[in-house]
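And then subunit A:
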Amino acid sequence: MSAAPLLQVEDLKTHFALGTARPFGSGRRVLKAVDGVSFSIRAGEVLSLVGESGCGKSTVGRTLTRLETASGGTARLDGREILSLSQSAFRPLRREIQMIFQDPFASLNPRLTIEQTLAEPLRIHGLAKNRTEARALIAETLQLVGLDPQVMERFPHEFSGGQRQRIGIARVMILKPRLVIADEAVSALDVSIQAQVLNLIKDLQRDSGVSMLFISHDLGVVRHVSDRVAVMYLGRIVEIGSRADIFERPSHPYTRLLLSSIPRIVPGRKRVEDLGEPANAASPPSGCAFHPRCKFATDICRSAQPLAQPLGNEHFSACHHIAELQKDHA
Partner candidate 1 sequence: MATIGLIWLCLVLFAAVAAPLIVPFDPLDIDPVNRLAEPGWPHLFGTDHYGRDTFSRSLYGARMTMFIGVGSVVFALATGGLIGMLSAYFIRLGNFLMRGIDVLMAFPALLLALVLMTLLERSVTNTIIVIGIVYATTTARILFGMTLKLKREVFIDAAICSGAGHSSILFRHILPNLISPLLVQASFIFAFAQLQAAALDFLGLGLPPEVPSWGNMLSESRIYVTRAPWLLIFPGLLIILSVFSMNMVGDAMRDSMDPRFKDDIAGV
Partner candidate 2 sequence: MKLKTWLKSAVMAGALLTISGSAMADGMLRYATVGEPPSLDQQVITSDLATTIAHHMFEGLYTFNSSNAPVPLLAAGDETSADGKTITITLRQGVSFHNGDPMTSADVLASLKRWGEFGSRGALLFDNVDSVEATGDHEITIKLKEPFGPWKNLMAFINGGPAIYPASVLEGAGKEPIAPENYIGTGPYKFASWEPNRYVELVRFDGYSSPEGEPDGYGGKRVAEFDTLRFIPVSDVGTRVAGVRAGDYDYAESIPGDLFADLDADASVKTIVNGSPLFGLVFLNSQEGPLKENFALRRAIQMAIDKVPALQVSIGPDQLWSANGSFMPKGNVWYTEAGAEAFSKGDAEAAKAMAKEAGYDGEPIKFMVSTNYPFHYDSAIVYTKQLAQAGFNIDLQVYDWATLIDKRGKADQWDMFFTHHGFVPDPILISVMNDSYPGWWATPEKAELKAKFTASSDPAEREKIWAEIQALIYEQVPTMKTGDVYTYNIASPALKGLADATLIWPSFWNVSK
C-alpha cells in the first residue's frame, strides 16, 4: 500500500452550542460531538466508522463535507488542508469528496426529476457541455447503479427505497469523486434490499478504486465492506485497526461490548457484562468516557483520558488497561 494517504484527519473537533446564549450567563453549554478524532484513509481503501447513536460518527462525515463547521483540527485531502477553506474556495473541491446519505426518502428533492437531480452536479462542475452530453452521462451512470436510463424523466416518489438509494449513489458516482463518505447508506433499507445496495457499493468501490469513509452502526455491514475499522464512543475513536484486528482481536472493552451485544442466529453467544447505558454526549463522564460501563475501570479511568496505544500493524486502542485485555486474547 502506498504511504501517502488520500485523506489525513488530525485532531478533528466539532462542537455545538446548546440552546441560545444567556444575556448575562456564564457562556454557552457546549456539545462536543466530535472531540479530537484522527485517522487517515489511503487511496482505494474503505475505512469504517462505527459506533452507537450520538457517538459523533455522522458529524465526522458532515464536518469533512463542510456541512458542519469544524471547531478545530485539520483534514488534508491529498495534502491540501480543506477545513480552513472558505465555502466558495471549497466548492470546486466538492467534486472530490462526495456523500451518500442515510435516508433515501429525504435525500432527493421531491420537486425535481431524476434527470434534473443528476444534471445539477454536472452543470455546477462543468462536466457536460450540453444537455445531450449530460443525458448520455446520466444514462450511463444510471446503468452503472442498476437502473433503467428511462427512469430519468420520473420524480423520486415514483421509486422504492432501494431504487432511490441507487439514485443517490448515481448522483455521487456521476462526479467520479476520489473520496465517498457513506453515512449509514444502507441502514434505512429492508434486509433483502440492503444486501443489493451493499453489493452495489462494494462493486462500485472496487471497480472505480474510490476511497471510502463508511459510517455505520451495524457491525455486520461494517465487517462486510471495510478494510479498516474505527470504533467511536462519545466523540472519540477508542479503537482503530484492520478489519481482522477489530473483529478477531478487539482490544477495547467497548469494542468487545459492541461485538458481544449483536444478536446472533448461531446459538451459544456469551455476553460481555454491561454495567450501564450510554452516557449523554452533552455531559460526558470524566476521564475515559466509557468507564461507568466498564468492568476494568479503576481510578485512573475516572480521572485521566487514555491515549491511543499502538498494538502493532496500525492497530490502536485508547484504554488504560490494554495489558489486561491483551491477556484475554491469549
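Quick note on selection: all candidates are chains of the complex that A comes from, given by their letters.
The rule is short, and it goes like this: a residue touches a chain if its C-beta (ideal position, glycine included) is under 8 Å from a C-beta of that chain, and two chains touch if they have at least 3 such contacts; residues count from 1.
Since the model is a prediction, treat every value here as computed from it, not as a measurement.
What touches subunit A in this complex, out of the candidates 1 or 2, is 1.
Taken together, the subunit A residues at the contact with candidate 1 in this complex read 62, 65-67, 91-92, 94-95, 97-99, 101-103, 106-112, 120-121, 124-125, 168, 171, 175.
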